[in-house]
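Shown here: the complex without one of its protein chains, the others still in place.
Labels run A, B and C following the written order; every chain starts at residue 1.
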Amino acid sequence: MSHFPSELLTGYRNFMGGRYLDQRDRYRALAEQGQKPHTLVVACCDSRAAPEMIFDSVPGELFVVRNVANMVPPYEPDGQYHSTSAALEFAVQALRVRDIIVMGHGRCGGIRAALDPNSEPLSPGDFIGKWMNLVAPAAEQIQGNSQMTSGERQTALERISIRNSISNLRTFPCVRILEERGKLRIHGAWFDISNGELWLMDPQTQDFVRTEPEEILPVQAIDAT
Amino acid sequence: MSHFPSELLTGYRNFMGGRYLDQRDRYRALAEQGQKPHTLVVACCDSRAAPEMIFDSVPGELFVVRNVANMVPPYEPDGQYHSTSAALEFAVQALRVRDIIVMGHGRCGGIRAALDPNSEPLSPGDFIGKWMNLVAPAAEQIQGNSQMTSGERQTALERISIRNSISNLRTFPCVRILEERGKLRIHGAWFDISNGELWLMDPQTQDFVRTEPEEILPVQAIDAT
Amino acid sequence: MSHFPSELLTGYRNFMGGRYLDQRDRYRALAEQGQKPHTLVVACCDSRAAPEMIFDSVPGELFVVRNVANMVPPYEPDGQYHSTSAALEFAVQALRVRDIIVMGHGRCGGIRAALDPNSEPLSPGDFIGKWMNLVAPAAEQIQGNSQMTSGERQTALERISIRNSISNLRTFPCVRILEERGKLRIHGAWFDISNGELWLMDPQTQDFVRTEPEEILPVQAIDAT
Partner (left out) sequence: MSHFPSELLTGYRNFMGGRYLDQRDRYRALAEQGQKPHTLVVACCDSRAAPEMIFDSVPGELFVVRNVANMVPPYEPDGQYHSTSAALEFAVQALRVRDIIVMGHGRCGGIRAALDPNSEPLSPGDFIGKWMNLVAPAAEQIQGNSQMTSGERQTALERISIRNSISNLRTFPCVRILEERGKLRIHGAWFDISNGELWLMDPQTQDFVRTEPEEILPVQAIDAT
C-alpha cells in the first residue's frame, strides 16, 4: 500500500523476521485450537500503556479491551451498543478468563480532561465528554482539593477511577457470581509511564502498592548473543 | 500481590529488565511531553491480534482502541456512552493522529458468532449479541453462500466488516472533514493469525492484498548446484 | 516457415540448445518406452497458468488437459464428443495416473465472464457461454454478494468451481472406484498469477490454504544488529 504508514510496514517486517519466527508454532496452534487467554485486561488506549508490552506477553495470553481512561461502565442491559460490556461478557462467559485486571496509568489524558474546568467538547457530539461522565462525580470531589497539586489530584483520580470501574465490574451478574464461586479474580493496577513502575491494588485496603522487583534480571533472550 | 497472576508479574519483570531498559529515555520523555501518537488503530480484543506486537511498535507510537471484532459504530450523537466513538474523537480531535487503521484478523470469535445460526446469548443482557448486530445485515448476506466453505464465509465477513467500519468512520464529521483536507488517512488491514500474514486494503478496489515482504528471499538450496 | 511466429522459432532454438540437451536421454527413453506420467492436471488455457512452469516439471511427468476455466463436466455417456472426459478416461484407465489435480488460478477470464451480467456471446454459436454454463448456478449465488468486492467474488467462484469440478470428477465411475480403492488421489489447487502463490485445497474443510514455503527465510537485515 503506497499510503500505509511506512514505519508500521517496517515494524511488521521486524515482527515477521523476529518475534513471529520465534512464536510461529504458537500462532499456528492458536489459530487451529482457538484462543484461551487466562486474563482480561481493561486498559487505556494511551500509546504509552500497552499491556502486552508491560507484561511482556505472548500471543494467546491476554484478552485486551482498550478505551479512553480504562473504564468499565455499570451494567445496563438496555439493548444499546455497549462495546466494553460486550467484551467483558465475551471474556467472562465465552472465554472463561480466570482474572480481570483494570489497569490505569499516570498522565492519563482522559482523567486530565475530566479534571479540567475549562474542558471544551471536542465535537458537537461530545463523545469524550459523555464518556468521561462516568468519572464526573469523582472528579468533582477531587477538584475541591485545592491543597493537593494538580499532579496529586490526577493520580488520585486515576486510582479512584480504577476502583470505581472495579465496582462497576461487580454490577455484572456473571462477574459477581463467578467471583463469589472463586472462579474469577479481580485486580487493580496502575502503571507509571514515567519510570515503568507497576502499582497493584491491595484487595483489602484498596491502596495501590508498588511492586517490589527485588531481583530484576536482564532476560538473556533480549541480549543478542 | 499474592493474587495477581504470577505469569504477568514475571512478564513485568522481563519488561523492566529488558524492553523498558532499552526504552527508558523514551518513556520519560513521553511522560514529560505527553503522547503524540501518529496512528489510531481500531483492533480486536483477541489475544492473538495485538497491534503493538504485529507492528513491533514503541511506546508513544500507536493509540489503540480494542473491542470485540474491531468495529466502529456509526456516528450517533445521542448522549449515550459510546466508548469507541469517544476514543475516536479523542484521537482525531485532541491527539490529531495522521492515520487510522481498522485492523481485523482471521478466526475472529465475534464474527464467527455472527455467522452462527445457533448462537445463544451469553447472558440475559446479551451485550455481545447487540454489539454484533453492527454486522448482522452483512452476516445475513454471507450466510446465503452455501457453496463457500465456512472458512471462506468467515474471512469474507471479517473483511466486509472492516469496510463497513471504515464507512462508519466517515460518518463522523471530524473524520470526514480532515480526510477531505488531506490531514487524515484511513486504512484497512487484516492479520492472518495462522501464519502472520498482513493483508492491506487497496483503497481503490477495497480488495485485501497480502503485503509483499520484498526482503524475503528463497533459500539457495532451491537453485540446483 | 516464413509465416511461423518467429519468436516461437527462437524459443524452439533455445529449447534445443538448452533444456532439450539436458533432457535428451529422457526424451529418447520416453519415446521408446512410452509415457508413464504420474499425474493428470486439469488446468486453464490461460497463458499465465501453465502447469509445467509452475511445477518445474520434466517431460513425461504431467498429463495435461487445458480448457477454459479448468473445468470438468459431469459424467455424461451420451455418445457426444467430450474432449475433457476423453482425456480424463485416457489418463485414469489407460495411463493409470496416481493423482489428479484440478488447478485453477486468479484473474480467470472465463470466471470473470461468468460473473459479468453484461456478458455478450462472442459468436452466434456462443460456445464459451455454453461452456461456462457449467459454473452458472454457482455464479448466480456469488453475484448476490454486493458487499464483497468484484475481486473477492471472482476468487470465491474460482475456488467454488474447482470444488465443483472435483465433485464432477467423482461422477465418473472409474474415478470413484479407483479413489475408493486408494489407487487414485484427487487434489484442488489455485495459483495466484500476481505473486506466484500456490494454494492447495484442504481435503477436510475444502478451504484453500497457501503453501508454506518452509525454506523461505527473512533477510538478516531485519534482525537489529
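The rule is simple: a residue touches a chain if its C-beta (ideal position, glycine included) is under 8 Å from a C-beta of that chain, and two chains touch if they have at least 3 such contacts.
Bear in mind that the values here come from a model prediction, so they are computed numbers and not experimental data.
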The listed residue (C:S47, C:N118 or C:S146) that touches the chain absent from the view is C:S47
Extract the touching residues of chain C with respect to the undisplayed chain.
-> 1, 3-5, 7-9, 11-22, 24, 27-28, 30-32, 34-35, 37-39, 45-48, 50, 52-57, 59-68, 71, 73, 75, 77, 79-91, 93-95, 98-99, 101, 106-107, 109-110, 122-128, 130-134, 172-174, 185, 187, 189, 192-196, 198, 200-203, 209, 211, 213, 215-216
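By our rule, only the chains that are shown with their structure count from here on.
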How many Å are there between the centre of chain B and the centre of chain C, using C-alpha atoms for each centre?
-> 37
Rounded to the nearest Å, the gap between Cα centres of chain A and chain C is 51
When the centre of a chain is set as the mean of its C-alpha atoms, what distance in Å lies between chain A and chain B?
-> 16
The positions of chain B in contact with two or more other chains are 195, 213, 215
